[in-house]
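Apart from one protein chain that is not included, each protein chain of the complex appears where it belongs.
For chain A:
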Amino acid sequence: MEDDYYSIDSILAENQKIQCTFKVSVPDMGHLDGGNERDIKAQSKVQVPLWMAYILIYSDYADFTIPTSFSARVRSALNAEPRSVRLSNLVGQGGMWYGFGRMIMHLLNDDAAKEMSDLLVKTFRGRLPEVIDQAQHFASIHASTADSGVGGGALGGDHAAMAFREGLDGTERELFALTQASTRSTKRWYEASDRGRRS
């Protein structure tokens, strides 16, 4: 998620469209909007990728509107219960909701940026324990089924937990995988017997 030029996460986070309102007319650039128009006229609204939006916004060619991933509706849902919002639906499968939010945050001015940061932090904090809990839970299920030779048939959990897992954004998925791997290897070590290996 960092600003590193080579960071894949950063590239993925930039791969989101944002709606910009052009302040000036741009000739011969109508194809950006995918339409048949030849030119972009002033005051027209165009969805452009975030990586292109920077230069347009900083050069004062366009204004942007807060994308729907962070709309007032999403905000109030997150304020009410961060765990019940499906972040992956907001940015597409495997999308980086936090990364996207962070880039929007850098485009905003002080107060709005602060508000955005608070929203991201509050959401992340609210969801983190659930992410880790589920990952640890899954690690222990997998470890024990792998030992007894039974396939992953006993998976599932209740419906709410599954919905939450499906709603994880890319960053949370990464955390989930990290937690699962470390819990699993630790658990395996605790359960393995030492005698065979040493004698």
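General observations
What we mean here is this: a residue touches a chain if its C-beta (ideal position, glycine included) is under 8 Å from a C-beta of that chain, and two chains touch if they have at least 3 such contacts; residues count from 1.
We adopt the following convention: contacts and distances are computed from a predicted model.
Name of the non-displayed chain as stated in its UniProt record, restricted to "LYR motif-containing protein 4 isoform X1", "Trm112p-domain-containing protein", "DNA replication complex GINS protein PSF2" or "Methyltransferase small domain-containing protein": "DNA replication complex GINS protein PSF2".
From the set A:24, A:42 or A:128, the residue in touch with the chain omitted from the display is A:128, counting the whole complex.
Panel shows chain A; residues 1-3, 54-55, 58, 98-99, 101-103, 105-106, 113-114, 116-117, 120-121, 124-125, 128-129, 132-133, 135, 171, 174-175, 177-179, 181-183, 185-186, 188-190, 193-195, 198-199 of it touch the chain omitted from the view.
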